[in-house]
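Have a look at this one before I ask anything.
Shown here: the complex without one of its protein chains, the others still in place.
Labels A and B are assigned to the chains in the order they are written; within every chain, residues are numbered from 1.
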Amino acid sequence: MSTAAAHDHQGDHGHGHDPHLAHHFDSPQQQFDSGKLGIWLFLVQEILFFSGLFCAYAVYRSNHPEIFEFAHRYLDVTLGAVNTVVLICSSLTAAWSVRAAQLGQRKLMIGCIVVTIACAFGFLGIKYVEYQHKFHEGLLWGEKFNPKHAPGGHGEETGHGAPHSEAAGSTAQVDNTGSPGDHGATAQPEKHAASPAVTHEAAGDAKVTTPRNTSIFFSIYFAMTGLHGLHVIAGIIVYIWLLWRALKGEFGPKQYAAIDFAALYWHLVDLVWIYLFPLLYLIR
Amino acid sequence: MNTLVASLLSQLVTAGSEATYWFPPQASTVAAEIDWIYYFIYWISVFFTVLILAAGAWFMIKFRSAKTAPAAEAGHNTALEVTWTVVPAILCVFIFYFGLTGYMDTHTPPDDSYVVNVTGVKWAWAFTYPDGTVSDTLHVPVHRPVRLVMSSEDVIHSLFIPAFRTKQDVVPGRYTEEWFEATETGEFVIFCTEYCGTKHSEMLSKVVVHTEAEFSSWLAQAGNIHERMSPVEAGELLVKQRGCLQCHTVDGSTSTGPSWKGIWGRSEKLSDGSSVTVDENYVRTSILQPQAQVVAGFGPVMPTFQGKLKDRDITAIIEYFKTLK
Partner (left out) sequence: MSSLDTVGHGAPSHAEDNYLTHAHGFKSWALTLDHKRIGIMYLCSTVGALMLGGVFALLLRTELLTPGPGIMDHDTYNRMFTLHGAIMVFLFIIPAIPGALGNFVLPIMLGAKDVAFPKLNLASYYLWVFGAIFFVTAMVHGSIDTGWTFYTPYSVTTPANGVVWATMGVFILGFSSIFTGMNFIVTIHKLRAEGMTWFRMPLFLWAIYSTAIIQVLATPVLAITVLLLTVERTLHVGIFDPSLGGDPVLFQHFFWFYSHPAVYIMILPGFGIISEIVGVHSRKHVFGYRFIAFSSLAIALLGFLVWGHHLFTSGQSALASVIFSAITFTIAIPSAIKIFNWLATMYKSSLQLTTPMWYAFGFIVLFVIGGLTGLFLAAMAVDIHLHDTYFVVAHFHYVMVGGTLLALFGGLYHWWPKMFGRMYNEFWGKVGAVLVTLGFNVTFFPQFVMGTRGMPRRYFTYLPEFQAFHVASTLGAYLLGFGIVLAFVNLAIAAFRGRKSAANPWGGATLEWECASPPPHDNFAVMPTARDPYDFAHLTYDEKTDGYVARRS
C-alpha cells in the first residue's frame, strides 16, 4: 500500500528517451512533483486512518479518566522510551539516506537504509518483548483481561506467581457465574472488574481496586500500537525493496524519488509513535 | 363524573384527530406542532418542485432548436444568483428554527411526569411501572405526562409511537429517555425502528391510553395476577408479557427456541451431548441460567430472568407448561 504512490517511478512503460520518465509526463520535474503530491495525499489519508483510533482514545479517556490513570502504570516506560529513541534514530537515518542519494554518496545511502531497517527491527523486537510480557501477565483486551499483578508489581517471581494467580482467577470466575442476578440489566460489565480485584487479594499483593472496564485501556493500547506496528512492518518491506534497488545502483542524484517518498512515510510512522508514547505511557 | 367529563372530552379530541392522508391520528400534545412544521416544509417543497419542474419542462419545449441553430448567447446575472442563494437560505433558517423549537418541546419532559421503565430485548418490550408491575403493552393515563426510561438487554432497539410522533433509540449499557402526554384514550401501535435481527418487524406492541380512573384500576389488577388468577392462567399471561413467545411456540413449530408443546416430562437432548428430563428443576434452571443446559440444535441466546421472575411466577409457568400437551 505504502509503496503504491511511488510505483510510477519505475516508469518502464513509457516510450520516452529517459527510461525513468513515464510516457504521460512531459518532464522529470512534473513526474517528481506528481509523486510528491501523491505521497503527501497518502500521508494525509494515513493520518485520518489513525485519527479514528485517536478519537476513540479521546472519547474513552474523557469519559473514563480513572481507567487510563490506573492502567497506564502497567506499561513499561523505559522500554517505551527506548523505542522512541530507536525510532527517532531511524527517522534521522531515513532523512540522511535521501540527502546521500541526492549527493550521489552511494555507500552512505546504503548504510543509512541498512541502519533504518535495523532500527525498525529493533523497535519491533522491543515491542515483542512488551507484548509478550502483557500476554504473560494477562494484560489483554475484553474478557481476556485478567492481570496477575497490581500495576508496578510485575517483573519479580513471574514463574512462581503464575499458577498461584490462576487459581485465584478461577475463583473469581465461579464468583461471577454464581451471581449474575445481583447486577442490574446494565451492570454486565461489572463482572470483569470483579475478577482482578479478587485476584489481588488472593495473591496477597497490596490492596488495589481495579477500575471497572480497565480492559478498555488495553483494547485501545493493542489497537493503536498494533496498527502502528503493522505500519512499521510495511515500512521494513519498503526499505528492503529500496535496499535491493540501491544495491542494483538504481538511485542517484537524479533518481531518488522513491527514497524521498519512503522517508516521508517513515517520518509519519515515527510521528505517530511520538504521539502514542505520551498518550499511552506518560499519562499525568 | 370526572370519568364522564374525560370521556366526553376524549371523544371531542378524537373527533378532531382522525388520521389524514399523510399522518396517523394526532394523539399527543406535540403531534399538532410537529405536523404543522411538516406541512410548512411540505408546502415550501410543493411550491419549489412545481416551479422548478414546470420551468424546466417549459424551457425544454420552448427553446428546443434545430441542430443547425447557432449556439445561444451566454448570459450572466449577479442579482439573480444572489436571489436564489439568499431566498433558500432565509427559508432554511425558518425551517431550522421551527425544527429546533419543536425538538425542544418534544425533548423536555415536565417534572411531574409519570415514569415507566422500558426494557427492549429481542424481540419484545417490557414495561415496568413504579409499583413493580410488568406488562408487554404500555398502559398510560390520558392527559398526564409520561416519561419512559429505557434500556436494552442486547442490541439497539428504538421505540416509536407514530400517533405520538415520538421515537428514541434504546441502547444497551445506557439509559435513554422519551416522553409524551397522550391527549386521547384508545390504542396506538408501537414499532421497533432500529433493526434488531430476525423478528425486528414483529417487535410490535401497543400503547393503551386509559382515563385516569381506568388506569388506576388496570394497574391494581395487573399487579396481583397470582391473587386474581389460577396459576395456569397466571403462567400463560406471564409468558406472553415477558416476551417468551417471541422465541418459543406452543403449537409444536420450531422457532428460535424449542417449542413448549408437550414439553412436560419430555426427554431433551442437550448441546453437550447429555440429556435431561423436563421437570421443575430443569425449567427453573433454564429460566434463571439459560446457558447452563441448552437443548441441542438451538443457540445459547436466551437472556436470564434472574431477578425478573419471582419464585411464584416460575411456579405458575411450570403449572402452565403441564397443560401444554
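Everything that follows uses one rule, which is that a residue touches a chain if its C-beta (ideal position, glycine included) is under 8 Å from a C-beta of that chain, and two chains touch if they have at least 3 such contacts.
Just so it is clear, the model here is predicted, and its values are computed rather than measured.
The chain not shown here makes contact, within the complete complex, with A, B. Only one residue in the set B:140, B:182, B:196 or B:287 touches the chain that does not appear here, and it is B:196.
In the complete complex, the hidden chain is touched by one of B:144, B:167, B:284 or B:308, namely B:167.
Contact between chain B and the absent chain runs through residues 19, 21-24, 30, 33-34, 37-38, 41-42, 44-45, 48-49, 52-53, 55-57, 59-60, 63-65, 67-77, 80-81, 84-85, 88-89, 92-93, 95-96, 98-107, 154-156, 158, 160, 162-163, 165-169, 171-174, 176, 189, 191-202, 299.
Annotation for chain A: contacts to the undisplayed chain at residues 1, 4-5, 7-8, 13, 22-25, 30, 33-34, 37-38, 41-42, 44-46, 48-53, 55-56, 59-60, 63, 141-144, 188-189, 192, 212-213, 215-216, 219-220, 222-223, 227.
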